[in-house]
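Down below is the structure, laid out as C-alpha cells.
With one protein chain withheld, the remaining protein chains of the complex are depicted in position.
For reference, chains read A, B and C in written order, and residue numbers begin at 1 within each chain.
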C-alpha cells in the first residue's frame, strides 16, 4: 500500500509506522513533489489494508493507493480507492562503497559489475580487482563500478570445484579494501546469510536458487541489497514472485538480473542460454526495480560477451554483471567456466562502446519509449 | 567403484570397509550369483580408486569395476580394468511401514503413493488415509501403497498458503498410525531435515529445489529414502547429477520422480506441464534407480490423471505419486491445487486399470525391451 | 453451421443444399436419433449464417446451431440461437480398401497404419506389405490395417535421398493389389495432388508442410481422406486451424496425427522429439476429428516405439502410424531413417499388447473419461 501525505506531518508518519509495525510491516518514505511525500508499506498488507479508512482520516493524508498488480511490493502501477491509477517511480538501489561513494542501480546510467568468476588466489583476485579499477579510472566511472566473485559456487556436478568459501570472501574483502570498490557475491546456504552478509556489500541469489523460498526470505530479512537472478526455467511471473518473497520481508533493495533461459534453440552450441531481453524491457515497464544483465552466463563464451552486453543496452538495462580475466595465460588455470571470462583489456573496449551508446544512441530510444509510455 | 568378491570372505569385506571409511566413503554389499557378492563403494571415489591394485590383491576379490558414466554412483554400466562392461542390476528402494511390511520401489510392480495435497485438518487427513487404505485392501495391494502429503509447501507466491508445518506432520503421523501406511513428505529448509526426517518414512525434494545443492546434501547425509523430483527446467543430466549430490553423501535410497517440464506447447492450458515420459525410460536404462511419475503436478487437472498415469505405465514406471480427495464437496475447501486431486473412487478405477495393465500388457512390453537391451 | 431436421423432408434438404451451393458450400447429412437428422454445412459459413432465420422457417427444421469455437468446422461444441450447447459426435473417417472393407478411424478401436519408411525396391515393398498382412491375419484385424510409405520425402538436407517419386507410388499400388490393404502416402508439391491422389487411398500432410496453406487447400479441394501431421513447432491451435484450411474446402475426412514437438528436453539424444500426448487428449475433447500417433518420428528409434505407442493408447489414440522393417539385415540398406523402423516381428508383439490394452485397460479409462465429460 502507498500512502501520500503532506510533508511535515511527523505525527501522522509515526502513527502509520506504529500501525504497520503491529502488522509486522516495515515502511519506507519517499519524498515527492516538494509538498507531499509517500509512505510505502512493505510486506503482506492484506490485513493492514482493512484499516484504509482509518489511514485516510489521519491528518495530512491525501490519498491511499492499493497495488492492483499481483506483485504487491514491486509493481509500478497502484490504484486509489477512486480507481485512478498512479505510476510509481522506478526505484534506485544503492550500494555503499568503502570509498564513500554510493553505487546506484536504476539511476539512469549503466552500472558495471565485473570481476573474476571466483577468487582462487589472493594474487589473482587482487590483480583482477586492480585491473578493473584502472578501467574505471580511465573512463571516470569508478562510482559506477562494483566487483563480483563467487566464493560459494553452485555446481551441477557434486565433484566439481565449489569455490574457496569464507577464504574466498576474505580475498574479496581485501580486494575491496585495496580498490575502494564494493562487491557482490552469491549465497546459497541460508545459514550462511548473516556471516556472508556481514562481509559482502550486496548478496546474490543464483539461478538454481531462484525459487528456494527459505533462502529468499532469509536474505530479505537480512536486509542488504540483493541481485536476484532469474531461474533459467522460470517465467517472468515466477521471477517477480521470487522478488516478492524478498520484499515481503521488508527489503526492497532488489536488483533483478536476466541471465538467459533454456531453450532448444541454442542446441548446436552457439550460445549456452538464450537471452530474453524483452523480459528485461517488460520488467522495466511492470516493476519499480532496476534490472541488469549477465552476458557471461548467458553466453558461456567470452567472445560473445561484447555484442550481448550491447544488446542489453539497447533494451536499456540498468547495468551488467560480467566475469573477467586479467591475463589470457590464466585462462587454463581457471577452475570454473574458463571460457566465459572476458579479458579485461577487451572489457575496456566494451565499456567504451557502452558509454558511446549512452551518449549517442540511448537518448533517442528513451525519448521514443517515453512517448509510448505516455500514450499507454 | 564396484568390487566383486567370494562370499564368506569377511576379513576382505572388513578391510575394504576400513579403507573406504578412511576416505569418508560408505559401502553397500549386494549378494550376487550365490558364490560371489559385490561391494558398492558409495561417494566420491576418485582418491579411493588409486588403490585399485591393492583392492584387487585382497583375498577372494575377483574383479573391480569403475563407473564409466559421468554419474559415478547411480549409473547402470560399470567397466573393469580389462575394459569389459558390466550392467548393474537396478536398485530396489525399501521403505519400512509401521505395519511391518516393506514398500519396495523398483521391485517389478507399480507402487501407489497417494494422499492429500496437504493435511489441512486431522479429520480430512484421516478420512483420506482411510479411504486410501480401503482401496489397498480391496485390491490386495496394501504392501504396494504409501501415503503422501505436504506440510511444508513451496508456493510461487509468498502470500499463498504454505501448509501447516509440523502440525501437518503430526497429522500424517496419526494417519500412518491408524492405517499402517508409511508416508512421504517434502522438505525445503535444510535445517528441518532432521526434525521432519525423524517423523517421515521418506523425504521428498520438490521441483523448485532440484538444484538446491545444500539441501540435497543435507538429505543425503540424513540417509532416509528420498523421492527426488526433476526440476521443471532441468535436463535429465542435471537431474542425475542432483541424485549424485545425495548419493555422494552415502545415501543411495533415491527414487527419481518425473513431474513434467515446462514447454511452450501446453500454452492454451490443456495441460499444466508436458510429461517427458521418454526421460523416464531413459533413466531406467541409464541408472540403477527406481523411477516414478507424478500425474497430478504434470497435469494440474484431476480429469487428466487417469490417462497420464497409464501412459507412465506404458513407459514401465516403478510407481506413481498422486494427489487425491476423499469427497468432491471438499474440493472447494482445499487451500492449494484444488483442481488436481482425483476423487478416491476414481483413483480406485485407475488402480484397477494399472493392475490390468501389469497383468495383460506389461509382460509383452518387458519381453520386447529385454530383447532390445540384450542386442544393445 | 448445423441444421437439425425431421427425416423424410427431402425438399427441405434440397433447399438447404441449393442455398449452400450458392455460397460455395458443401453439405453433409448425418442421420441422428431415428426421427431427426442433421445437416452440417461445411466451409466458411459467415455469409451463409445471415440466412439463419430463413433456414429455421423451412418445413421440418427443428433447430439451427452455430459453432461457438474458433474452429468452425471441426469443433465438438456448437450452440443454438437459444444459447444451448450441443456436443457433436466425433467423426468416423473411412478409407475404402480394395478388399471391399472400410478402414474406420475414430470408430472406437485402434487403427494400425504400418509400412516401410519408403519404397526402395519392389521386392522390399512387397516383402513388408506381405509381412504386415500376415500380422493382420494372425490377429484377425485386417480391416483395421493400412499400409504407409513415402515416395516423395521431405528431407532437411537437399543432398539427401528424396524417395522414388511416382515409381515408389507404383510399388505401393502393387503392394495394395497383392495384399488388399489400402495405403497412405505424403504429398508435398501441390501440383502433384491430383496425380498422387488418384493412386493413393489417403494423403498425408507432413510436419514441415503443416502450415503450407496452398497445399492444405489443394488437398482439401481434392477431397480424399487426409492424415494431417502437427508441425513440430506448432501449438495445437495452429494445428486445428490447419485442419480448418482443409475442411473449409469441403473435406472433413481429416485424421489428426501427433508426431512430437521440439523441446530442449530431448537434448542428449534420448528421444528425437517430445510426444505431447495431452495434445492428443485435448484434440479428442475439442474436435470431432479422429487422432492418431506416430511413434516412429516421435522417437527416431525403433527400440522406443513399443512404449510410446502404448502410451498413446493410454491417451485413447484412434490409431498409430509406424515405420517397420521386414528383415533386420535390410536396416543398413535403408536410405532414410534406418534406426526408427521396427522389425515386423516386434511390431506383432506391440499389436498384441495394444489388443490386450483395448480389452482389459481401455474400458476402465473410457468409463472414467465419460464420467468427467458428463460433469463438464
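Going forward, contacts are C-beta pairs under 8 Å (C-beta built on N, C-alpha and C of every residue); 3 or more make two chains touch, one makes a residue touch a chain.
These figures come from a predicted structure and were not determined experimentally.
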Touch criterion as defined above, residue of A:58, A:107, A:192 or A:311 at the omitted chain: A:311
Residue by residue, what part of chain C touches the chain that was omitted? 44, 46, 70, 72, 154-159, 188-191, 208-209, 211-215, 217, 231-235, 237-238, 241, 244-245, 248, 262
Against the chain that's been left off, what residues of chain A make contact? List them. 235-237, 261, 263-268, 270-271, 274-279, 281-282, 299, 303-304, 306-308, 310-316, 346, 349-350, 352-353, 356-357, 359-361, 364-365, 367-369, 371-372
Residues belonging to chain B that touch the chain removed from view: 262-264, 267
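By our rule, only the chains that are shown with their structure count from here on.
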Using C-alpha centres only, name the chain that sits farthest from chain A. C
Whole-angstrom distance, CA centroid of chain A to CA centroid of chain C, is 52
On a C-alpha centroid basis, what's the spacing between chain A and chain B, in Å? 37
Chain B to chain C, mean C-alpha position gap in Å, rounds to 39
In chain A, residues with contacts to at least two other chains: 262
